[in-house]
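For this depiction, one protein chain was excluded, whereas all remaining protein chains were kept in their positions.
This part shows chain A:
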Amino acid sequence: MLVSEIKEILDAEILAGEDMLDINIDYGYGCDLMSDVLAFVRHDIILLSGLVHPQVIRTAEMLDINAIAFVRGKKPSSELIRMAKLKNIILLTTKHTLFTACGLLYKNGLEGEEIAHDEDSL
């Protein structure tokens, strides 16, 4: 799914990376716990989160996550947006809740990380 499609589905505003909306992303992960993101994410995902802390950008950087959608209308600081731009990470913000945003994307074909049947997971 293209990031431009994700933007439409979530009725989202782009905060960073407007020139990168043609990137394709097939998986999504919704979480406010960066510890869990580091532990469970394996694919190239879009991260959906209500956490607007600089460590969200750091976590994305470590895992080569190209796009983050902030939920519940959360908007990060200009410093965080600047950090994302420097690291070529696309930032979106949507007024949907985490549950609804994930549901909308899943319904439209974005896949989730499957960890329930993964023997190698923690």
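Simple rule for what comes next: a residue touches a chain if its C-beta (ideal position, glycine included) is under 8 Å from a C-beta of that chain, and two chains touch if they have at least 3 such contacts; residues count from 1.
The definition used in the following text is that contacts and distances are computed from a predicted model.
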"Sugar transporter integral membrane protein", "Na(+)/H(+) antiporter subunit C", "Histidine kinase/HSP90-like ATPase domain-containing protein" or "Protein translocase subunit SecD" - which is the UniProt name of the missing chain: "Histidine kinase/HSP90-like ATPase domain-containing protein"
Hidden-chain contact residue, picked from the options A:L10, A:L51 or A:L110: A:L51
Touch criterion as defined above, residue of A:I14, A:L63 or A:L104 at the omitted chain: A:L63
Positions on chain A contacted by the hidden chain, ascending: 32-39, 49, 51, 53-56, 58-59, 61-64, 120, 122
